[in-house]
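Report on the structure given below.
A selection of the complex's chains, in situ.
A, B, C and D are the chain letters, set down in written order, and residue numbers restart from 1 in every chain.
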Amino acid sequence: MALNYTIPGLSEEVSEKVISILQSRLSQEQEASLVLKHAHWNVSGPNFVAVHEMIDPQVDIVLNQADESAERISQLGGSPDGRPDAIVRNRDWAELELTGTQSTEAYIKALVAYYDEFIQNDRNAIAELDELDIVSSNIIQDHVQDLEKFQWFLRAHLA
Amino acid sequence: MALNYTIPGLSEEVSEKVISILQSRLSQEQEASLVLKHAHWNVSGPNFVAVHEMIDPQVDIVLNQADESAERISQLGGSPDGRPDAIVRNRDWAELELTGTQSTEAYIKALVAYYDEFIQNDRNAIAELDELDIVSSNIIQDHVQDLEKFQWFLRAHLA
Amino acid sequence: MALNYTIPGLSEEVSEKVISILQSRLSQEQEASLVLKHAHWNVSGPNFVAVHEMIDPQVDIVLNQADESAERISQLGGSPDGRPDAIVRNRDWAELELTGTQSTEAYIKALVAYYDEFIQNDRNAIAELDELDIVSSNIIQDHVQDLEKFQWFLRAHLA
Amino acid sequence: MALNYTIPGLSEEVSEKVISILQSRLSQEQEASLVLKHAHWNVSGPNFVAVHEMIDPQVDIVLNQADESAERISQLGGSPDGRPDAIVRNRDWAELELTGTQSTEAYIKALVAYYDEFIQNDRNAIAELDELDIVSSNIIQDHVQDLEKFQWFLRAHLA
């Protein structure tokens, strides 16, 4: 990985580590936007409208997160890979396997499980980034705060 | 493929054919949103800002197209698959292979080529849908009109 | 039916047939706006808010459809009849019989049944209008696309 | 008429009288929205645009009045009937008989006459409601204030 340049105050070695962490987050954020839409289209049952509409703002949030992660990679001198094949290749977490028209409860449970890994991965990334680049860490801290809020929304449906 | 129900006036057999065509369009529309963002993040050179900003409204357009295609599948009684693996599995067109920081010209050329197949596939779908379901055909007719306008934008940069 | 004038390129005989079809659509679109409000006010039960709020945008949609149908009749040189007695007189479809405070499920089932005929009537109208006046056909094609989307919303509650 | 519940401080007997008065107002408010649109579509002559556009805000006003009347019935524990047949059945005032394309003056005169009874009925309802339920009376007081303003608009055209 040859960098185009570095941010003033960050070495090339540090920058490369940060880029690698962010590329993983970018891929999961892009996947989350697809997976959420997948649920948005396939839920059914008595709470259809409420769940259908609850998902869309979260899609906008993770699409925006992907934009921030990718642009941060570019700022660090790297080149983000945003194609669908990169999502599949970088995935070291469990994919969402639920398909077809299903009850709102079934999709909510599947999303809660998906967010368990999503949040854990973001928190691990923060721990590593804190030592490398405070700005990148701040970006992912903001991301995980939104993910944890949405997971609460999902969990509250199941109580 | 077992349908949940059918639209008044459409048989189950016709509905299944329409769903199959729309699932292909959905996958390419989702891929296009990822591929356009990929270019958005990696272009560079003297025309950086203009090209960078020209792409974002088109991302919104193809995301909205995917939403319309997927919701039409649900209206027809089917179940759209919107996960990244579905994009890779359904792809019977050439993927965009360009990666890394590149000149605006290089990415524009790659996108023009990608849109050649994208538009051709939409026009083929319209021809088939005209015989099956006029509402679905109208939806894709609106989609291709926007794609052809954006391809002109891309081409005009190369003249 | 004496026409006030005709659109350039349309004969009087064709115009009268188009007007007759559109008057039927107008009456059902007006009735739908009343019937949807009727349900909006009488639903109750655990999903009250979601269903109550889901209906209002659809009321705006069918009121706007009625406006387009009636104004098209005027453009063709005819005179639309928009009074409540015209709705009752022109009704050759089943009226919605459900009254009183009822569960959300009961009203949704009644509306799905009402929309079965509503959509079928619009699709029949399109088949006839295609031979008579492409602009009027386009108007009803747009109407039925919205009706089919709303019926999906209703059906998804029952899955 | 079996009530679902009563508002704290109102007896069942009083509530039923209030509901009966409000159902009559609801039906006339719904009819007014249809009748105004009927005029909106059929007027013609030199003042076409001004009259055509003056009517639409009034349609929104009476549709909103119907919403308030019907929701008040539900708050009182009753069940409003909003279907077109209820309008025809509850009508103890003169219907608007004018049809077809007519001069703006003809429709304005017909609407002034229609509003004579509409306002008189609202004022009678206020007198009865004052003894029964101050909140319901306030609602109709607001309604008649708007009706009297619109009637002035109509009358000012005829001076």
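Following the convention adopted for this analysis, a contact is a pair of C-beta atoms (placed from the backbone, for glycine too) under 8 Å apart; a residue touches a chain by one contact, two chains touch by 3 or more.
Owing to the predicted nature of the structure, the values given are computational and were not obtained by experimental measurement.
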Given 4 displayed copies, the complete homo-oligomer in this file holds a copy count of 12
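Definition applied: only the chains that are shown with their structure count from here on.
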Inter-copy rotation, chain A to chain D, in degrees (Cα atoms; steps of 5): 120
Chain centres from averaged Cα atoms put chain C and chain D apart, in whole Å, by 23
Measuring from the mean C-alpha position of chain B to the mean C-alpha position of chain D, what distance in angstrom results? 49
Mind pulling the chain B residues that touch 2 or more other chains? 4, 71, 74
Draw the chains as dots and join the ones that touch; what shape do you get: line, ring, star, complete or other? other
Residue numbers on chain B that touch chain A, as the complex places them: 4, 30-31, 34-35, 37-38, 41-42, 44, 66-67, 70-71, 73-74, 79-85, 87-88, 95-96, 99-101
As the complex stands, chain C meets chain A at residues 46-47, 50-51, 53-54, 104-105, 153, 155-159
Name, in rising order, each residue of chain B that touches chain C in their complex. 4-5, 7-9, 71, 74-75, 134-135, 138-139
